[in-house]
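Report on the following structure.
Take a look at chain A:
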Amino acid sequence: QDSVRIALVAKSLGNGFFEAAARGAEEAAEELGNTEIIYTGPTSTTAEGQIEVINSLIAQRVDAIAISANDPDAVVPALQKAMQRGITVISWDSGVAPEGREMHLAPSSDELIGRTIIKLAADHLPEGGEVAVLSATSTSTNQNTWIAEMEKVMDQYPDIEVVATVYGDDLADKSYREAQGLMQTYPDLDAIIAPTSVGIVAAAQAVQDASKVGQVNVTGLGLPSEMAGAIESGASKSFAIWNPVDLGYTTAMIAHALATDEATAEPGAEIDTGRMGSVTLDEDNQAAMSEPFTYDESNIDEFKSIF
Partner candidate 1 sequence: MNYSSETGRGVPVLADPVLRLSGITKTFPGVRALSDVELALYPGQVTALVGENGAGKSTLVKILTGIYQPDGGVIEVDGQASKFPTATAASAAGVTAIHQETVLFDELTVAENIFLGHAPRGRFGLIDWTAMNARAQEILTRIGAQISPKTPLRELGIASKHLVAIARALSVDARVVIMDEPTAALSSAEIEELYELVERLKGEGKAILFISHKFDEIFRIADRYTVFRDGEMVDAGMIADVTENQLVEKMVGRAVDTIFPQRNSNPGEDVLTVAGYSHPTEFADIGFTLRRGEILGFYGLVGGGRSEFMQALFGVTKPSKGACRIDGKIAVIRSPAEAIRKGIVYVPEDRGAQGAVTAMPIFQNVTLPSLKATSHKGFVRMAEEFALARKYTERLDLRAASLDQNVGELSGGNQQKVVIAKWLATQPKVIILDEPTKGIDVGSKAAVHDFMAELAAEGLSVIMVSSEIPEILGMSDRVIVMREGRIAAEFDREGLTPETLVRAAAGYGGEAAA
Partner candidate 2 sequence: MSLAEGTRPRNFPDRLTGRGQRILRSWELLLFVIAVLIFIANTQASPYFLDPWNLSDATFNFTEKSMIAFAMALLIISGEIDLSVAGIIALASTAMGWALQFGVGTPGLVAIGLAVGLLCGAFNGVLVTRLGLPSIVVTIGTMSLFRGISYIVLGDQAFNGYPDSFAWLGRGYVFWVITFELTLFVVFALIYGVVLHKTNFGRHVYTIGNNPVAARFSGIRVERVKMILFLLTGLMSGIAAICLTGRLGSTRPSIAYAWELEVVTMVVLGGVSILGGAGSILGVVIAALVIGMVTFGLGLLNVPGIVMSIFIGALLIGVIALPRLVTKLRRR
């Protein structure tokens, strides 16, 4: 029998997060046997690029496409075409509108992430203080959802004030400059929350270069391999992330199950995800993995070589 071919489509190639997810997917493929992972994606984070990739995957008649979308709507027609031709389509990480996929696997629930990022900052500010948000590209959906979720729980932290939200466009230099700008505009800034792996690294570097280690704590979502330096220098006291390896692993497991008809995507369905246990779909055919995991001095060395 032919092997099951699962395409894992990243937002763009050359991003450590997705590389790590691909490793997780490979792990799942090995476990499942007779499964091939096609890890692919466009050069830059555009919808047009992803559509080209999807078209070529449809042409190859892969068995499943699992995509982290650059635009939840723009990729829908292409994915619908894929589904019409019998390809299993799921989204993971950054979602696709419901009509364009069978189910969505969120790395964590938006609510949990929103709560976590403010908590990370607040834990080190018992007296309260000023925090600012350094987001990624202005067009990425998940960033904005998390920030919105964070704002919903702000009343639990009356002493903490969010003074600004700026965008680093997921570019190291721009994020760096934005972080610098924040520190100049708000001399009393206590923390920068960057819910993006590019922004958090750049912000930590900016804090270090401004000799504000100890005054400004950088936190948010980042990868241990990229943040190890910042933890070491003290620019960041802690940060969180879900485990991309686990995310990729789970995605591949679900895609395989749906593609081989071992499971169907419908509200309430429970899908077995190997070593990760199982996920249950909600009424929107969405499933969330666990709460983000927090990394600090105590555990960074253990993870920095993993992802």
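The working rule: a contact is a pair of C-beta atoms (placed from the backbone, for glycine too) under 8 Å apart; a residue touches a chain by one contact, two chains touch by 3 or more; residues count from 1.
Selection rule, in plain terms: all candidates are chains of the complex that A comes from, given by their letters.
Quick caveat, the model's predicted, so the values are computed rather than measured.
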{"item": "Numbered candidate touching chain A, per complex, among 1 or 2", "value": "2"}
{"item": "Candidate 2 contact footprint on chain A (complex, rising order)", "value": "13-14, 38, 40-49, 51-53, 55-56, 58-61, 71, 73-74, 76-77, 81, 137-140, 144, 167"}
